[in-house]
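The other protein chains are all here in position, but one chain of the complex has been omitted.
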Amino acid sequence: MSDPQTPNNQIPEENAGMAARGSNKITFLPPDAPLLRVDNVSTTFHTPRGDVRAVSNISFEVRSNEVVGIVGESGSGKTVLSRTLMGLQPRHGVTVDGSITFAKRYVAERGDAIDGQVPENPLVGFEVARAKESDLRTVWGVEVAMVFQDPMTSLNPVQRVGNQISEGLRVRQGMSKADAKKRAIELLTQVGIPSPEERYRAYPNQLSGGMRQRVMIAIALACNPRLLLADEPTTGLDVTIQAQILNLLEDLQRRYHMSVLLVTHDLGVVATRTDRIVVMYGGRVVECGNTRDVFYGHRMPYTEALLKSTPKISNSSHSRLQTIPGRPPDILNLPPGCSFAPRCSYATEKCHQERPELEATENEGHFFACWNPLPARKTPPATRSDASEIGVDSVRD
Amino acid sequence: MSETNSDKKVLLEVRDLRVEFRKGKRVVSAVAGLDFDIYEGETLGLVGESGCGKSTTGRALMLIEQPTAGTVKLGDVEITKLKGRALRAARRQMQMIFQDPISSLNPRRRVKDIVAEPIDCWRAAKGEEREKIIFDLLTKVGIDPRVYGNRYARQFSGGQCQRISIARSLAMKPQMLICDEMVSALDVSIQAQILNLLEDLKEEYGLTLLFIAHDLAVVKNVSDRVAVMYLGKFCEIGPSDVMYAEPAHPYTKFLLSAALEADPDSPRHDQVLEGEPPSPLDPPSGCRFRTRCPNATELCASTVPEMQTLSDGHQVACHFPLVPVRRSAAPAGADA
Partner (left out) sequence: MGKYLLRRLIFLVWILIAVSIICFMIIHLLPGSPSEAILGTGWTPQGAALLNKQLGLDQPLIMQYLTWLGHVLTLNFGQDYITQTSIASTLKVALPPTIELVVLSQLISLGLAIPVATFAALRPNKLFDKLANLGSFGLLSVPTYVIITLLYIPITQWLNVPNSGTASYVPMSQGLLTNLESLLIPIVALSIGSFVVYFRVFRADLISTLQEEYITMARSKGISRRRILFRHAYRPSSVALISTIGVNMAGLVTGTFIAEQVAAVPGIGSSLVGAIFQPDYQLLQAIVLVTATIVIVVNFGLDLLTGYIDPRISRD
């Protein structure tokens, strides 16, 4: 377990079936099996000016094959949360309370999992919150991988991108140099990089922003993780490139039965690409549930305000946006009651004094934290139709 | 530009604007010949992806970037001919607001002095009159001058800094504002506040706006007309409602389909624009978009498409527009 050179030691107990993607063994849990359970997690930074609780009492679950979005503005704690879930917070000056459990890797022949070979409780405690870095290393890359926000700063500027991809394969899966290179080029092809052999030898600064993000994704995918944590993967990219990257992530998620945690500030990114979303504000979950329930049946006024202040293409020009007065809360100085109360038009005295806890709605898995929630609404059935292709309906005259 | 708009008064007239940069021995044409007018009191949105030249265009209009060729006329003054003091005087009529609100304000100056800078620079007002102007401006942009006037710029958040930038840009009562990605660094809730503020002030001061941004939804919400730019040239320009409903240029359509709506029922376009823009060092022959266009033919490679009019003020530079050209409404050479 402590020797990273022998891949069979990475995953205790189930090492026999550990195999790279491409063999007949494939790893996936039965649908709906919980993969990641976050239970009452808080992250506290100990600073010279006192303790700062950036993330407070977060609980949610990510099931296998599920895409969960975490949405929040700056200061909502979403980035701290994603680092906490990875166990990537610095070891000094940070305390993580609560428990973060990963399901152990479940290996079976393709299809076997559905035939009853489900371990009774796949969530046998890999406890991220209390794990040593040496233990976390056995999970990183192989079980859970991360796509970072800014590929310019998160790729090593003095290493060829090929080496950065194959490194994980060589160190974690014990591949030979030649095999790792072959696999890395395969990965570059999969993430849609043209002339991958050439790009293998490129340095990050020789690639465009979109290409760099594709490389980031290839690095994250290299060791076949089951959970991909994508922290603002498309922020700073152009719209057409953003669409390419999101489509790529979705495609890979389906192909490899991954679970994806998509952290973003952009409601547009999560609207059509997630199964469930978690809305964060002031370091807490203020609403979570199935994506459609949250978009159409939200109960928390913040969710409503966020939706209404987002400009829409379907708005006519000069249409007035609904605004949220004030600005996002200062995490150093949170109000005693509901963090959103100072900006909320429905706030009462109680909201300022007492913090609301998450409360279930009649929709399954849909929770909100509010003393004066919006009235319950029925979520309309999905009506989405995929649009026609460009070029087919073009008019030629 | 279009005869049907002749009843409106043109404030800014741009003809054949070109900006070229030398890179070693090669020449990058960042802006490769733009013709457009901005009418008094309207907002023209300028969208495009990074590197398309939209920011350079804004800077060239202010002559912060020296245009290689072309003319820019503000009212009756041809500012591309001006130099020195006359140019600076003309620039008073046009102000620019930048993307990064925090770095575009000097962190060690007081808010009051930042806003008063243009006034002091032009010695436009002194003493009590100056104080009153600053007080009014700060109040208008939603910053209480009694509480915040003497604070330093570094003490403010991005949204507040952008408010201060707006106040400063309005100090000399300009006719026109050029906003370069002014809300793209802000949180959604703050972005909405700034956009609404901009609309209010535009009304109150009778401003004309050039709104440069990459976010199509934001541009739609503030603009009367929108121009779409690709590799230094306009693909399409037209009234925003018309153009967003019926994009005529394939690139516009791709951009719109790639834009993400905060709505789970919004249509998903699985066909996205492939690849990335070619290098402006070596733009494709003919139509610059043809290398990524699914409809491209040999004609597109050989001939640069001219701007043609589709309907009132809606023009497209494409050999095969997605919307039929109304021959009757498009007299030859409608564009300058």
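We just call them A and B in the order they show up, numbering each chain from 1.
Simple rule for what comes next: a contact is a pair of C-beta atoms (placed from the backbone, for glycine too) under 8 Å apart; a residue touches a chain by one contact, two chains touch by 3 or more.
Predicted model only: the values in this text are computed from it and were never measured.
Every shown chain touched by the omitted chain in the complete complex is listed here: A.
Among A:Glu167, A:Glu186, A:Asp251 or A:Glu359, only A:Glu167 touches the chain left out of the display.
From the set A:Ser154, A:Thr235 or A:Asn372, the residue in touch with the chain omitted from the display is A:Ser154, counting the whole complex.
Across the entire complex, the residue among A:Met175, A:Ile219 or A:Met300 in touch with the chain not shown is A:Ile219. In the full complex, chain A makes contact with the omitted chain through residues 4, 86, 88, 133, 136-142, 145-146, 148, 150, 153-159, 167-168, 171-172, 203, 205-206, 216, 219, 222-223.
Simple rule for what comes next: only the chains that are shown with their structure count from here on.
Within the complex, the chain A residues that touch chain B are 73-74, 194, 208-211, 238-244, 246-247, 265-269, 271-272, 291-292, 295-296, 305-307, 309-325, 327-328, 343, 380, 382-387, 389-391, 393-397.
Partner chain A is touched in their complex by these residues of chain B: 49-50, 157, 159-160, 187-193, 195-196, 199, 214-218, 220-224, 240-241, 244, 250, 253-276, 294-295, 320-325.
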